[in-house]
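Of the protein chains in this complex, one is absent; all others appear in place.
Chain naming follows the written order as A, B, C, D and E, and within any one chain the residues start at number 1.
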Amino acid sequence: MRYGARNQLIGKVRGIKKGKLMSQVDVMLDAGGLASSVMTIDSLKDLKLKKGDSVRVVVKAVNVLLVKEG
Amino acid sequence: MRYGARNQLIGKVRGIKKGKLMSQVDVMLDAGGLASSVMTIDSLKDLKLKKGDSVRVVVKAVNVLLVKEG
Amino acid sequence: MRYGARNQLIGKVRGIKKGKLMSQVDVMLDAGGLASSVMTIDSLKDLKLKKGDSVRVVVKAVNVLLVKEG
Amino acid sequence: MRYGARNQLIGKVRGIKKGKLMSQVDVMLDAGGLASSVMTIDSLKDLKLKKGDSVRVVVKAVNVLLVKEG
Amino acid sequence: MRYGARNQLIGKVRGIKKGKLMSQVDVMLDAGGLASSVMTIDSLKDLKLKKGDSVRVVVKAVNVLLVKEG
Partner (left out) sequence: MRYGARNQLIGKVRGIKKGKLMSQVDVMLDAGGLASSVMTIDSLKDLKLKKGDSVRVVVKAVNVLLVKEG
């Protein structure tokens, strides 16, 4: 399985919040740090995610913003 | 300074590649792992980035895709 | 503070709507015109936004669609 | 013609830069301020854009990041 | 009417789900297959969409992820 995206990190689901239409999944990255994904409830059901599940976090580089502080 | 995005990681610039219009900045995350950002050359100049600079990596949660493998 | 994004406009928060998970912030741009941002309630809390607050509206150029009408 | 996006501003093309694959179009907004869009050269050709053309700038609210400074 | 995006498919609205803030519109593509769009309730109202309406589905190529399986 290969993905056309520069950013790929592995983590474990730490929490899932559900709205009526959308859901938010918080992931503890194996490398350290946290990531969050917002998806539809429909997609959440397709993924059959539950706390502790291992997931791949994928982000295309064009959607990454860099900020230089100070 | 506060950002309206769930995903924020700190890292150091490891490499910069330049095309005619676009550039790609690879960042070694302090927590471990790599991130990449694609931006215009114009934005790269605004950031005045160079290798070793500390940057904040910002991604809105809606642009994070989760994949469940296996 | 420098951002790796071509589109940056300054404005003031005109209204905030909250769902269970997501929120919508409407901004009156200083240059004229309106902008809207959708973010998680979690991010809204981080920003501690209230009506009248000054904010920077940031959009990467890859996420801007141009339409030529007529 | 109606678009499913919260952010819609009208402007005039001020400049076009072309790379091999991608292009960058800078737009002077009628309300004031500048906007930039990155698209493929293929899409630029479809639009048949030239300097001075009137365009609609469309951005979905989920792709708008708010930053609160100071 | 010309759009600065590589991906444009025509379809008919098959269903609309509404949350408090966000909505999800499922579209049956004329070419076959399904597409879904998430937008604000405000944008849904602007579109005045109802089941059976013909819509153009527009996606910028930078937001398309390719996966090679197997």
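Operating definition for what follows: a contact is a pair of C-beta atoms (placed from the backbone, for glycine too) under 8 Å apart; a residue touches a chain by one contact, two chains touch by 3 or more.
Computed from a predicted model, the values in this text were never measured in an experiment.
Participant: Pick out the residues on chain D that sit against the missing chain.
Facilitator: Within chain D, the residues that touch the unshown chain are 1-5, 19-22, 40, 42, 58, 60, 62-63.
Participant: Take the complete complex as the reference. Which residues in chain E touch the chain that isn't displayed?
Facilitator: Given the touch definition above, chain E has residues 1, 3, 5-7, 9, 24-25, 27, 29, 31-39, 47-49, 53-69 touching the missing chain.
Participant: Hey, which chain B residues sit against the chain that's not shown?
Facilitator: Those residues of chain B that touch the unshown chain are 17-20, 22-24, 36, 38, 62-63, 65-70.
Convention: only the chains that are shown with their structure count from here on.
Participant: Provide the C-alpha centroid distance between chain A and chain E, rounded to the nearest whole angstrom.
Facilitator: Roughly 22 Å, centre to centre.
Participant: Can you list the residues of chain A that touch 2 or more other chains?
Facilitator: Each of 1, 3, 5, 19-20, 22, 24, 36, 38, 58, 60, 62-63, 65-69 in chain A touches at least two other chains.
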